[in-house]
Structures are given as structure tokens and as C-alpha cells.
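Taken from a larger complex, these chains appear in their original positions, while the remainder are omitted.
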Amino acid sequence: MTAYVRKQMLEPSPPPASQQGVIGWMRENLFSGWVNSILTLAAIYVLYEFLSLGLPWLWHGVWVADSHLQCLEIIAERFGPDASGACWAVIRERWGQYLFGFYPTEEWWRPILCFGLMLVALVAPLFADDSKNAQWIIAPTSALTLVLLGGAGAPLLVMGIAVAVFVLAAWASDRPVKLLVLTGVYPFVAVWLLWGGPLSGPVLAVGGFVILWAVVKLFSGRLGVPLSAGIGIVAAFLWWTVIEPRLTASLPHDLLALAPVESENFGGFLLAFIIGVSSIGMALPLGILLALGRRSDLFIVNKLSVGFIEFVRGVPLITMLFTASLLLQYFLPPQVQFETILRVIILVTFFSAAYIAEVIRGGLAGLPKGQQEAADALGLDYWQAQRLIILPQALKISIPGIVNVFIGLFKDTTLVSFVSLMDPLRGVTAIVRADIDWKAAYWEPYLFVAAIFFVACFGMSRYALYLEARLKTDHR
Amino acid sequence: MAYATEPPKQGFRLSQLIYDTRYRGITIQVVALVLVLLALSWLVGNLMANLEAKGKDIDFSFLWSRAGYDIGQALIPYTNDDNHFRAAMVGLVNTFVVAIIAAFFATVLGVLIGVLRLSKNWLVSRLMGLYVELFRNIPLVLWIILAYVIFSEASPEPKDFKVVDGVAKEEMFLGIAAVTNRYTTMPAPVLDRPLPEIAGLPTSGLAVILVLMASFWVLSLIRRRATRVQEATGVRPGTFWPGLAVVVLPVVALLVAMGFHLDYPTFKGFNFKGGLQLAHAFTAMVVSLSLYYAAVTAEVVRGGIQAISRGQSEAAFALGLRPGRTMSLVILPQALRVIIPPQISNYLSLVKDTSLGIAVSYLDLRGTLGGITMNQTGRELECMLLMMGIYLSISLILSGLLNFYNASVKLKER
Amino acid sequence: MAEAAMKISNEVAVQITGMNKWYGTFHVLRDIDLTVQRGERIVICGPSGSGKSTLIRCINRLEEHQAGKIVVDGTELTNDLKNIDKVRSEVGMVFQHFNLFPHLTILENCTLAPIWVRKVPKKEAEETAMHFLRKVKIPEQAHKYPGQLSGGQQQRVAIARSLCMKPRIMLFDEPTSALDPEMIKEVLDTMIELAQEGMTMLCVTHEMGFAQAVANRVIFMDKGQIVEQNEPKEFFNNPQSERTKLFLSQILGH
Amino acid sequence: GTLDDIKARGEVNCGSNTGLTGFGAPDDKGEWHGFDVDLCKAVAAAVFGDQTKVKFVPLTGETRFTALASGEVDLLVRNSTWTYSRDTDLKFDFVAVNYYDGQGFMVKKDLGVSSAKELDGATVCIQTGTTTELNLADFFKANNITYTPVNVADDGEALRQFTAGACDAYTTDASGLASTRATLPDPDNYIILPEIISKEPLGPVVRHGDNAWGDVVRWTYFALLTAEEKGITKANIEEVATSTQDPEIKRLLGLEGDMGKMLGLDAGFAKAAIAANGNYGEIFEANIGMSTPIKLARGLNALWTQGGLQYAPPFR
């Protein structure tokens, strides 16, 4: 055995030629071994087939025409009689309906502002401790919203208010938690913006929640949270059903009023977003309760939660929607009537609550048992422990899952067309095609809608992935 | 007062209902139960009042009256003289047929795509990634409608397959199948000497299934014997060819005995005659559900394989195991534990999503019981209840399976 | 260490009589009788699974006992939630795995319970918290999150967190067994300091040095029973029961 | 009753077709137009004096009756056939027949078929949840020939299927066939077969048991008919109102007696209804008549005075 000492350190040398450059890359990644080579060739063939089918059609697309027939004429004229091509003119003519349904054109700025504010309002819960990304969201959102608002011809006053809100948000974004106030009032502002009417409507509606909060605050010390919450809900209900209508009646109707917009004018992606966002928003508290119920060792509470969750998850959404639109009326007193869209939102809320409950249950299960024990040992009661210790952590773990539920739900909003709402996929398309001019436009609307769905869902799922990755490394 | 020698015994106080851990749980539960019951009774009360006001009742006897409508795709004997119950059953069978076929293709495709997505081939893995993202991020209904439109808009008419002067405008696929804008035609399995039907049951099909089950039982015997031989001598006798023979031969024999042959579609007159003609609603459902759930399955498969750390296969290689054996003895048994539970949930969603057949008027359970029957009889409550009940039973059975599986494969840990 | 500094009063802090506990049919604690005077420092040791943790978890009702009586600071632990709340706010507990709240800063960890349970104004709670953080020698970490601290620091925060509730009795369940050797000392030092100030302590630990230094009494448990208890010196040098001898030979031989 | 609910609510909920050109469909502004739709507007005008106080709920063949039964809509005006079982078993009231129709078949000319009886073995597109479905089954059974149904959800989809060649024949009410054919780019390539295989009296539907509301709809409709009979049009109604001497017209327009009160409406209810979109004939001509792309002749739907079946009981 020999001792050995290297005298001269070797410098790294480049790999053999066969491993370098484009050729090396291709050998490594495309043609390593005959199986891979065959796969590569097959993939190229498939790609070629798809592109040769689709590309000319896209390439021959016509953007300006008055009817589908005219489209066909233009294509025949430009590319020869046998050429086929897309007639994007239908989208150009009708994009407004795909986005907003029959929402009055001059009021488009309202949903736009609503959407911009929503993103800002979401910053606080989603990026609570990540001010850099919060700013990244707020800046482009504000800019884009303002541009769109200008494009939609929003009144100057509105532009001013929007600018003020965004500046405020940007200022607060170093500690996004500060924006939670915005998150809290957003739902009411959104309802007011979208449906219109006097400002007193949402303000008075908030009153109910304030009462609920006050009652819980007052009595929870003596009666425990569930009981005081029950009393609070009754009180709030009284407010909404008895006091609020009287107050509304006594207030002037045009106090800071926006032109009212009827629900049946809502359509397209606006409708999809309203249903998706409000259902998820309302499903969150319900889902939390269900998840806690499912983990509870109180027999009846547990079984009720499990029963509800399993029932909802076992039945197709479409039957729930049918129930919402056709049968709900049977279960309500005859004088109570509310709009299909509201009913759909309620049923979809139940639906998503069940799924969210399962996601949150996963989050709760991911917490070490010690957290609950430590809270107990410090003398926190059950609801304090849940609110201060358990849920903040469990919810954080659950956000990616919740985003995924939202994506699923957002896609499922297309099903509301089966209960006669104007969803972007079938509802609006049916209306567009009821127009004799566009009767023959089959592909373009579908592709257009598909593209928007893809962009939105893909973006959101990437966001969920990013969150998941961040949570994983987030040992801190 | 003079007798107070021992501390006063505490009687039951009302406040104990809230402050005593023993009673508090009960209090909460009773309150919850009462609230739920109140809500339920309110709903049921409203229902009764509403039904009363409308002069309706809840009555399931409509199920036994004549349906009167036709169903294009009926796999169990059905005519419009049969009752609504039978129509519902036809729908249920249609639901299952689509679900099972789609689940089969989704599984096969999904596994393939999931594995290819992990391929070292850059192009292939990118393509598969694109496929998965494309399908997952666009609503399923849209895929169903698109598939339907493609079938009916982008395919040739049947008469294009007519041979004129030795040439046809369109060629049939391998000469036996064709997609036309009316239907998809393919060879149909036909039995010349089928077994007699008993009580409306397709006995011939059942016989085939029974024989298959018996064959698989024999196969498992062969495998067990092989394992015994291997344990004794170390060498495992080949099981592939005998196994194949055992599985294939009896079924083939039975089919031959029943006079099985394929009936090929041929073009006669203006249309294809013979063979199977599948309606577009059906093919569109199968195709889109298969492709969509293939994407979902692929993600599950990829996750499952990736969850088994590279160390496992390296350890197996280091022990001298070949890649094939490594897969079957080390990776798959572990990956399956990760894959199967979410996959069962996927199957569950798939079954539920067959109800989207409404988009193309596919007459599944929702289309018959929850569609035409509901509409013709005006029994919307009853039909909805039945439909929910059926879907719920399916889902409970599947999740029962899931729990059973989870319990049986749980890894033992400290 | 000045033994004189640690004085024991005659007041009873914890009184356990005839206490029994079962997990299902498994009898974990059998006929436990134990009286702890105010100011006493008791170390509990024994083989794994002997019920040490269960015993001290019963004292603040993290576990429910099924027979016998536990009186803490004059309050009997029954099913009455008010009593339980009272006891828990009198008794601090430190766990093996610290169980700090990872989503709150150190300071927030320490002020949470005073604010929500004791209803102390935030400002005051923070002052108290800083006081105790200074005491455990990590005031400068107050605005960090638990994940940014070492194990030893985390355990000291856990102790400070308990102290902020101004407990009259402290329970420790193997406070050092999840720590790297170099960190054990910092935590033990903190505990010793606490002992010197006269805090009533029940401590499950196998750190025999600690037991010898500060304990008034060492309790040896096995199979859910108290097998032997004695002053530390006597206990270590002159164990009476066979089991104790065996146990001591094992842990000291290590 | 329903009428009170409607008054309290401030608008009539009308169940309409999801989109059948000429009969009921929204335009690109979301305004609803069509033969059926105008009847609804007339009812709204009768109740509120304002034809815009109406909300249209688009319903498919499958959902329409459930929607009506559950109270979702007050009135269904969506080419629904009056049948025995719908009237009795489904518990509805058909208050009138605003269109006499019959089920027919449309085929492509090059199929070379001239009678429905030659459709043996054909594939037939059909809307689910309609009476046509049942008639079709009966017709083929009676003639001892076979067919394959292709079920579709609505008219638009049926048309797409049919033109794409997915079915040999499309069957629905003859009026629907005509309206559909009219919108095709090459209507001459399609023929409507001569057989009418059923009677299809189409009319507005309300729930059983609420006769007050049923009467409102019924007499609004009869008011439109009577107006045509008496030559009252949208254009001349004001003039007629001031100049007429005919006592029935006076009663109709609320100038005499209190017919409106008997229904629970204003005296001028019929006047408002007629003024909304004109009389029956005007509505017909404006939406589906010969001057529109749909080009339907009055046929059976002419007034009885002109050899048709439309006949209004007297306003007395």
C-alpha cells in the first residue's frame, strides 16, 4: 500500500463532446436509448398533427365581420374557397356579454372596481406576513384597475376614491395585516357596488353583524361562546328582519345611491366570480364549524357534521343546483321568495363548506397535539384556544387546499346554466347563438371561454403551489 | 342549623349544565339537536303546507305507471310501454356504463401519462405536463361539449364512406370502425347461440363473468403454487404462459360455444348496417370523462411514484434487483398505498360527474329519472329524493371501500 | 446553592388522596397519595411508561382522574369548569416539546394568556412578559418567532410564558429531554433559579444532578404507583426498594 | 293569491323559452322579444299598467313545469301543450290556447323522403321533456316502424345536430320547425313533411286552484283577441277610446262598467294590455308572421271570423 499525495490539482475539464451543447442536450434529453427516441418521434408526430389541424384555422381567423356568413365569405375570399378559419368577430362583438352578461354597459366600472378591490382585500389574509408579495400584488392590481376603470368610463369621483383606496393599501402593505379592515368591509361594499341602491343598505346590514359581535363579546364570558353566539344570531336576525326594513323605509332612498341592477342581468364571468367568491367566502366559517364538529368528541355534534359533509360530498353538484332552483321554494314559506342567483349561492355555499371542512380538517390534523394542550394548560377556554391558537395555524396550512377548492368551484359555476343562469359557457353562448347572425358560431365561443378559464385556473393553481412550497420551507 | 355536622351536599344546580364538564357536552349536544330538529321541522312543515296548498302529495306509485318515452341507448330490454322504474334503471345502467368505461380508460391513460410525465425525455414530459394542465384547468362540461361538437361537426357524414367506383371519400379505420357525424360505428359482439334469458337477466354475459372469475381463481392457485415452489427450491416456475392460458382459454371456449363472432359494420344504401352504432352523447361522455380523469389520475400517479423516495429504488438496485422486480416488489406496493385512496375519491367524482351528461342530453339516471320522468309526471320531489338517495348510496359504498383499504394497508410505525 | 433560601411553608399546595386513573381498561395510576407543601420542589422519576407524565397532567386536569381526590391550592378538581379554570390559572406547565405557538412572536406567546384569561391590559402584560424574559435571559428575542430560536431558548421562553400567568405551582414534564446536551444546562439553570425563589415545583426529569441540587423530595414511580420517596441524598445513596436500586443503577450507569 | 303576491312584488315572473327565435328570446341588450313574450308583457301591462314590470325566467323543456309548480314563476308562456294529464295530474291550468299547433317533421331534401311514414329506421332529434317525445313514440308504434331517438336539450342544440347531420329528421311543433327552418342559411334544402302527427294546442299555463290569477291571464289574452276582432290596434287605441260607440269596446277599454274591478285590476287593464304591443294579430305579425324571417301563416290561428279557431268569449 502506497501513500499518495497529489502534487497538482486538476482543473475541471469539459465533458466529452457527446455530452455538450445542443447535441449533447438532445442526446441526453430526447434520444437517450431507443425507447426515448421512439417516444420523442411519437411526440413530435402528435404535436405536428395537432398544430397542422389547429394552426391554419387560427391563422385564418377573421376579427371584423357582421355575421358568421360574412366571416366565411371573407375567409373564402382571402384564403381560397376550401380554407377554414375562426370567426373571432363574434367574440369581438359580444365579449361584453361574456364578461358581464347584461350588466348595463355604462355601469361596467362597478364590477371592475369590485374585482380590483377584491384582490386588494384578499392580500391581507393571503399574504399576511409577506409584505414583498403583497406589494407585488397591490401595485399592478391598482394600475390595471385604474386603467380599466378609465376605459369603462367611471365617474371622476369614483376614480378619485379608487386612487385613494389603492394608495392607502400600498401604504399599508408593509404590514398587510393592517388591510384586514378592508377585508372586513369588502363584502358589503361589493354587494352595494354590484347591486346598487342606497349606501344605507350595506351600512345597515353591517349593523346586524355589529350586534352579533357585541352580544358575543358581552355574554361569552358568562354563557360560553355557543350560547352567546346563538343569542347574538337571534338579535342580529331581529335587526335584519324587523328593525332594518323600518330604518330603510324611513331613510331617503337616494342617499348616495347607485343605479340598482337586477340580478338577472348578471352573467358571464362576472356571475361565475360572484358565485365562486361569495360561496367560498361564506363557506369558510361554516366549513370551520363543520371541521371542528367533525373532530369533536361530542357524539351528536360529530355525527351531524359527518352526516352533512358526507351527504353533500356524495351528491352531484348538479342535483344540488336543481334543488336550489326547483325545489327550494317547496321548503320555504310561500311569501318568502328570493332570486335564483341567491339560492344558488346558498346551495353552493353548503356544497363548498363540506369540501372546505375536509381541507381544514386536514389542516387541524397537521397541528401537533401539544398546541391544544399548551393552550389548555395556560387556562384558555375551548373557543379562545381555537380562535387564538389552533385556527390561525390550521387555516394557514389549509390555504392551498382552499384555493384548490375554489378552482374546482369556479369551474363548476358553468353548471349554473342548467338552472337558467347566464354562465359564460352555455348561458351566454346560447343567447349569442339565438342571434341569427351568429347561429353557426360553435367553436369560437367555447374556445374563448376555455382560454379564459385556463388562464384564471392555471394562475390560481400555480399560486396554490407557490403557497404550498412556501409553507414547506417555512420552518422559521 | 344545629345539625349541620357535615358539609351540605351539593344538589344539582342549573348552572352545572354550563359549567360542569359532564353536563356541558350534553347541553351543547341537546341544544344542537334541538336546533337542527327545529330547522328540519320548519322545512318539513313548510313542505307539507306548500304541498297542501298545491294539492300535491308525496307518492312513489308513479314509478309503476307507463313511461311512454323512448331511450336511445337501453342496455337492458326497454320499450316505451315499460314503467318509469324500468326507465330509471335503464338510466342507472347508462350511468354505470359510462362511469365504468371512462374509469377504465382514465386509469390506463392516467397511469401512462403519469409515468411519462416523469420520463427523462424532455419533450414527452413537457407534453404530458401540458396535457394535464390543459385538462385540469378547463371545466369538464366544456370538454364534454367540445367532444360532442367535434364528433358531430368535424366528422364526415356516413355517406362519405360509400364506395363509388372502388373509391370512398373517407376510409374506415382499419376497415372496421368509423366516426361519422351521426354516430361512431364499430364491430359488435354477437352471439349466435346465446344462453336463454332468465327473468330478464342477460345470462350469457353473466356466464362469461362467472367463467372469468373462476379462471382468475385458478390463476391465483397457480401463482400460489409458484410461490411454494420458489420457497422450496428458490426457483420460481414461470407463471405467465400458464396463467394466460388459464385466463383466456375457458372464456374463448365458452364464447365459441355460444357462437360468438364480431358483426362488422358495412356501408349499405345510405347508412352503416350491422355493428355497433354508438350515439355521440355516449362517446362524447366517455371520451371527455376519460381524458379529463386521465389528467387527474396522472397527477395522483405521479405524486404516488414521487412520494416513494429515490432511495428505495437505489437500495433495491444496490441489492441486485432488476428494474422490473424493483418496480413490482418495492416501488409499486408502496406507491399504490399512496395512489389508491385519492384514486378512489377520483372514481367517486367521476361517477358523480356522469350527471353532466345533461350537457349533451345523455340519458343517464339524471336524464331519465331526474329528467324526462320528473318532467312528465311532475313528481319532482320524489324523483330528486330517489336520485340523491341513489348517488349517495354509490358514494357511501365507494368511501366504505376506501376506508377498508386504508385500514388494511396502513404502515406500521412506532 | 443556598439551601437556606428555599423555605417550605406548612400550607398545602397540592393534596392528592387515593387517586386512580385508567386508560380504557389499563390502570395507569394506582392509589396515588401525595401532599405537596407550598414551596416544596419535588422531582419525579421512574422508568418509561410508569405514569409520571400522567400524574402531573392530572394535577392541572389535562387528564381526568377517575377515582380519588385532587385538591390544588384549596380547589378540588371536579367536573366543574370554574374550578378547572381556577386551577389552571394557578398552575403553570412546561412540556417536553415546549409547545410554543409558532405563529406568534415570543412576546405575544407570553402575553396571550394574561390578556385573554387574566384580562390584564396589554401594556401591563407586555411589561410583565419582558420582566420574565429578562429573567430567563432572552429579552432581546422578544420580537422573534419561536422557529428562529434554539431549543434551549425555546424552552426558556416556555418557562417565561408560564411564569407570566403568575402561577403558584409549576409543573415540568421532562423539560430537557428534547434538548441537545449543550442546551440542557441553560434550561436547568433557569429552573434552579426559580427553585431558589421558592416556587412550588413538581418536575419529571432524569437529570439527577438537578434533583440532588434543588429537590426537597424525590419520588420514584413504577407501574403507576409511588414506590419510594425520600430526600435526594438518602434516595440516591441509600435506596430502599429493589426496583429503585435497579433503576438508579441503570440511569447512573449510563 | 298569486295576484296579490305579484302586486306586492311589483313584477310578474314569466317562464319563457331559453331562446326560440320569434317566440321568445333575449336580444343582445338582454331585452326579451317574441310571440309568447309579448303575451306576458301584456299581462304585466294589465296588472301594473306597465309592460316592463315583468321578469323573464328562461326555462328548458325539462325545468319548466317544476319551476311553475314550485312557484318559481307565476305564469308559463313557453309553447307548452295542453294535455289531459298536465291539466289533471300535474295540477296545472291551461288558461287559453294562444297558438294551435301540431307536431311535424323536418328532413333534408336530399334524404329523398316525402312522408313521415317512410322514416323507418331513421334517427330523430327530439327535445327532452316534451309531449313530442311521447307523440313520436306513439306515431312510430302505430305505424309499426322503428326509429332511434337523439335527445337534445333545446331548440338551438337540436338545430345544430340536425344541420350537422347527426339525425335524419327533426321533430317538434310545426311552428317551431318553421321558425327553425327560417333561420337556416339554406332553407330550401330542407322540407317539412306533410304529416302533422298530433294536436298541439299551446297556451299560457298557471297553477291549479288559483282561479283569480288564471282569470287575469285568460281575460288579458281574450282582450287581445277581442281587440283584433274589433279592429283596435296599438296605433289607434287612443283614438278608438275617445270615439267609440260600441258598448263592448267601451267595456273592454274600461270606459264603462267596472270589468277591471271584478278581476281585481284597474278599469283600464285591457286597454293597457292592448296598448303594450298591440292586439293578437299585431303581435303575431310582428314576431312570427309573414313579414318576419319565420314566415308563419295565420292558418288555424286566424280569428274565427276568418275561418280560424281563435275565438274570444264576449266581454260582458
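All chains are identified by letter, namely A, B, C and D, in their written order; residue positions are counted from 1 within each chain.
In this text, a contact is a pair of C-beta atoms (placed from the backbone, for glycine too) under 8 Å apart; a residue touches a chain by one contact, two chains touch by 3 or more.
The structure presented is a predicted model; accordingly, all values stated were derived computationally and were not measured.
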Taking the shown chains as one copy of each kind, please give their copy numbers in the entire complex. A x1, B x1, C x2, D x1
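The definition used in the following text is that only the chains that are shown with their structure count from here on.
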Where the centres are mean C-alpha positions, what is the separation of chain C from chain D, in Å? 84
Using Cα averages as centroids, what's the distance between chain B and chain C in whole Å? 56
Shared interface positions of chain D, touching two or more other chains: 63, 66, 70-71, 160
In chain A, what residues contact two or more other chains? 322, 326-327, 329-330, 334, 442
For this structure, enumerate the chain pairs that meet the touch criterion. A-B, A-C, A-D, B-C, B-D
Spell out the part of chain D that touches chain A in their complex, as residue ranges. 5, 9, 18-19, 21, 25-30, 55-60, 63, 66-67, 70-72, 154, 156, 159-160, 183, 185, 293
Which residues of chain B touch chain D in their complex? 50, 53-56, 68-72, 80, 149, 152-153, 157, 181-183, 270-271, 279-281, 358-359, 361, 363, 367, 371-372, 374-378, 380
Listed in rising order, the residues of chain B that touch chain A in the complex are 18, 24-25, 28-33, 35-36, 43, 46-47, 49-51, 53, 116, 119-124, 127, 133-134, 136-142, 145-146, 149, 153, 348, 352-353, 355-356, 358-359, 366, 370, 380-381, 384, 387-388, 391-392, 394-396, 399
